[in-house]
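Here the complex is missing one protein chain, while the rest keep their positions.
Per-chain numbering from 1; labels A and B assigned in written order.
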Amino acid sequence: MTDAHTVTFRAGDRVRVRVANPIGHVRTPYYLRGKGGVVERICGSFPNPEELAYGRNGLPARPLYRVRFLQRELWPDYAGPPTDVLEAEIYQHWLQPEDAPP
Amino acid sequence: MSGDHTHGAHDVRADHDDSLTYYQAMEIAVRELLIEKGVLTAGDVRRQIETMDARGPQVGAIMVARAWVDAAFKQRMLEDGSAAARELGLEIGPLKLIVVENTPDVHNVVVCTLCSCYPRALLGLPPDWYKSRSYRSRTVREPRAVLAEFGTVIPDGTRICVHDSTADMRYLVLPRRPEHTEHLDESGLAKLVTRDSMIGVSVIET
Partner (left out) sequence: MTLPDPHRSHHDMGGLPGDTVVRAEHDYAMWEKRVDALLVLLGDRQEPLVSTDELRRNIEGLGSEAYERMTYYERWISSIAQTLIQRGVISVDELGRRIQEVTARESAHD
């Protein structure tokens, strides 16, 4: 399991978004769960929104990354050119190295 | 039933033209209770509305125009959008800004699929369509079709990068400077910059 607080990934690392479908407040969209991408940058560390949503302080802060995905890998029927991409911010505790066992 | 429709007229809505709705009554109730409890004052509410009314795309346009005329500023802005905004004296509060640049190779467009995150300090309040089910569902999956609905056709040789504003960052698109604008000064350039071009659904044509 990836540590939630110590910065683990760097720009260029290949990562996969973990699959999990809890109830409760999360900021990892459903359509990205299980998808692989590349870390574009680390945004910094921020209080965990999954805790802030319940009136708790969300500390210690958690690393947040922008991850770039190829659209053709997100959507089986993607109609645009293969170079089209999507970037989203994902918290570290939702990321694993791409080659980690699922 | 679609969540795209705003109930009532699609134009200016005055309060008290109909009877009070339940939610309008709730707003009054909550505000009165908070004032009575000393949490805030009526003056606070008034001042915040004035602050918000003063914000609009003309603020973001200042950053765009400066970036167009000053390459070093543009570089700083692309590295740290918030610092660049503050450098220009813009009041952005806690906004964590990432500016993404349109080039011949990349066209950027911004969406928030989970709610309606938007760089309000730079663009004002978001338009209804940005918050609509259609925009939020489709832009991540078929950006070229959505852009075409805005009259924007991006050639296949230019890749599209969709930014889903999922967490703490907010996004501003730096549109391409239109041609035949060499004669314009910074304030003239700022007047060309539209809100939709800073969201990424449009480009600026001369």
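In this text, a residue touches a chain if its C-beta (ideal position, glycine included) is under 8 Å from a C-beta of that chain, and two chains touch if they have at least 3 such contacts.
Keep in mind that what you see is a predicted model, and the values were worked out from it rather than measured.
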| item | value |
| --- | --- |
| Chains in view touching the one left out | A, B |
| Sole contact to the chain not displayed, among B:39, B:69 or B:83 | B:39 |
| Which of B:70, B:91, B:105 or B:149 contacts the chain that the document leaves out | B:149 |
| Residue touching the undisplayed chain, where the options are B:20, B:69 or B:83 | B:20 |
| Residues of subunit A in contact with the chain not shown | 21, 23-25, 29-32, 49, 52-55, 58, 74-75 |
| Those residues of subunit B which, in the complete complex, touch the missing chain | 1-7, 9-16, 19-34, 37, 39-40, 44-45, 48-49, 52-53, 93-94, 113-116, 125, 127-129, 131-138, 140-141, 146, 149-150, 164 |
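Assume only the chains that are shown with their structure count from here on.
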| item | value |
| --- | --- |
| Parts of subunit A lying in touch with subunit B, wherever the complex brings them together | 27-29, 31, 43-44, 46, 49, 64, 66, 68, 71, 74-75, 78-81, 83-91 |
| Complex contacts: residues of subunit B adjacent to subunit A | 96, 98, 113-114, 140-145, 156-157, 159-169 |
